[in-house]
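Everything on this sheet refers to the single structure shown next.
Below, a portion of the complex is reproduced, with chain positions unchanged.
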Amino acid sequence: MRLLTAIVKPFTLDDVKAALEQLGLLGMTVSEVRGYGRQKGHTEVYRGAEYQVDFVAKLKVEVLVEDDVAERAVEAVVKAARTGRIGDGKVWVTPVDIVVRVRTGERGVDAL
Amino acid sequence: MNPGDTAWVLASAALVMLMTPGLAFFYGGMVSSKSVLNMLMMNFITLGVVGVLWLLYGYSLSFGSEGGNGFVAGLHNAFLGNTVGTLAGPKGDAIPTLAFVMFQLMFAVITPALISGAIADRTKFWSWVLFVAVWVTVIYFPVAHWVFDFSGFTGPHSVGGWIANQLKAFDFAGGTAVHINAGAAGLALAIVLGRRKGWPKKVSRPHNVPHVLLGASLLWFGWYGFNAGSALAAGDLASVAFTTTTVATAAALLGWIVVEQFRDGKPTTLGAASGAIAGLVAITPACGYVDPMGALVIGIVAGVVCALATGLKFRLGFDDSLDVVGVHLVGGIVGTLLIGFFATSGVNSAGGNGLFHGGGWSQLWKQAAAAGAVLGYSFVGALVIGWIINKTMGFRVSAEAEIAGVDEAEHAETAYEFTASSAGQSVLDRATQPAPTKPTAPVAPAAPAAVKEGSAS
């Protein structure tokens, strides 16, 4: 089992979700994160005092996938999340030992 | 007709109108963020429901321009008959009857709204609407007649209500008719609906304390219309009421947070806001009958007693979620009874003297009788009405709805969506709005079908 983690621009989520669904991946967990990287933040001004906001809002998408789907899932997410502009994000994959569906206690592939 | 008095009564009516939204925020800030809209709605809707009923028959049941039996005023003035172009009040200080009608309406609006705090986080909206309609009809309109309808005010031959004219208990602006009335009904409904899941161990803390303070501030502001406006003239008595209201509120605010400091170790914002409201409640019946020093004592007592009284529900085991009992019932009783001690005819020739001003015990017994009558009538009435609604259409949302949030379940809304604040569009909850329906169809709202199609794409 693998865990695919993607940091993407917030407004691409719909496309990412659709791309995963096309691979038959119908579950995911999303969280709000802030990213720092090549993409610049922005500046705010309050009563003449400038505030540099370094971080940019991103979404983190986590999807558990079977080992042999991982590579295709990565490709699908990368394609769906790409705008071609700086700050499009990263996708990475990590190994997973155990997966359980809480409701049933099913494990492994059946847990997805 | 006196334009200065009219200006003051109209301004006061507007101020009292603002109290209901103020109350909505006072209460709304205290509940969890998934039931705040339901709380706001339970308050705001009283403006709609009571606003219409008042026109139809509410004013007429409460205030009679002729005859009457002391219990309810009848239907002479239904549909606001005899109110357009007529005057009310004593010569020299007469105002258009409609100004009085509107001023009194706002009292009828906020009283049921006060009740809603007892049943936060778990109430079916339409059941509440029905309760409001029935409760004001059967309880509030008669009680307002008892307390507020002085014989001769709205017509030379009117008899007026028994508390104001026969018993002659003092209630300047509604300690009995508004606060004890609402507090007793709140207790009844808390019993009817039962405790929230997890109460008392696991309930949410207030989700928006600044909004609690905003609500308390709007209430305080509007309360000047409520209390000083109840003089129904811009003169000495209104100025006395304005002063006693201010002093008692200030004192109660301090009293409450001092209790907190000793009991809990810290003074809180919620406590300061609650203390102010407790003071406003307690001074309401007394504001035109006591002098500023009397108001100071009433305020201190109210702040301290109400702060302690909020613990009652844990002791007795009823989930009066936002302390309608602790603040409005207890505060209303404190103020109504203390008139018996502090009343002085020095501020109001139509008033009298309490125990501390040489007036003996008689006024105190009258005050207790009035408080008891309203308390009992309202409590029993609300219990019966609430029980029937609960048995028939149900008064409480399902357990799932209570966990998921009443807002979503009852109103198909959520209060806040902040996540998109500093980023691109939040697509977690990105809306899928309805596609324009086909132009050939007649004017119709976006059909759910169209929407679901849309969201599938």
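Here are a few things to note about the model shown:
We just call them A and B in the order they show up, numbering each chain from 1.
Everything that follows uses one rule, which is that contacts are C-beta pairs under 8 Å (C-beta built on N, C-alpha and C of every residue); 3 or more make two chains touch, one makes a residue touch a chain.
If you're wondering where the values come from, they're calculated on a predicted model, not measured in any experiment.
Stoichiometry of the full complex in this file, given in the displayed chain labels: A x3, B x3.
By our rule, only the chains that are shown with their structure count from here on.
With centres taken as mean Cα positions, subunit B sits 50 Å from subunit A.
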